[in-house]
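Below: one structure in structure tokens.
Then we have chain A:
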Amino acid sequence: MPALPLDEAGKYVAAAYIVFVGLILVYVAIMAAKLQRIDRELGELAKIAERTRSRDG
Partner candidate 1 sequence: MKVPSLRVQSAATVAIIVTAFALVFFYAPLDADQGFIQKIFYLHVPLAICALGGFVVAAVHAIRYLRSRDPVHDARAYVAIHLSVIFGVAVLITGSIWARASWGKWWVWDEPTLVSFLIVFLLYATYYPLRYAIEDRDRQARYASVFAIMAGAFVPLNFAAVRLAEPLVHPRVFATANGGLPGDMRLTFLICLAGMALLWLTLVRFELAAKSASARLARLRRALEGESAPAQRSRIAPAVPPRTVSS
Partner candidate 2 sequence: MTAFRAVLAKDLRVELRTLQSIPAMALFAITTFVLFRYGLDRTTLTGSLAAGVLLATLLFAAILAINRLFAAEREEGGFDAMRLAPIDLTAVFAAKAMGLLVYFVILEGIALPIFGVFFLDDWAGLAPLAGVLVLADAGIALTGALVSALAAHSRARELVVPLVLLPLLVPLMVAAANAAEPLLVAGGPSFEGLGSWLAVLALYDMTFAAVGYAVFDFVLED
């Protein structure tokens, strides 16, 4: 039996769970930004590797 009264108490409980989900999403966003940076750097390094390889031929 679902217990979902939307009175005063419900709002606070909802707030607590929303904070939790929010923190997880913030973490995911930060991780995504880190991944993007790693990806970009990999791209740069790949270019450098290509250049070195073509130079040494």
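How were these picked? Simply put, all candidates are chains of the complex that A comes from, given by their letters.
In this text, a residue touches a chain if its C-beta (ideal position, glycine included) is under 8 Å from a C-beta of that chain, and two chains touch if they have at least 3 such contacts; residues count from 1.
From a predicted model like this one, the values you see are computed outputs, not experimental measurements.
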Problem set entry | chain A in this complex - touching candidate among 1 or 2 | 1
For this session: Enumerate the contact residues on chain A facing candidate 1 in the complex.
Result: 1-5, 7-10, 12-13, 15-17, 19-20, 23-24, 27, 31, 34-35, 38, 41-42, 45, 48-49, 52
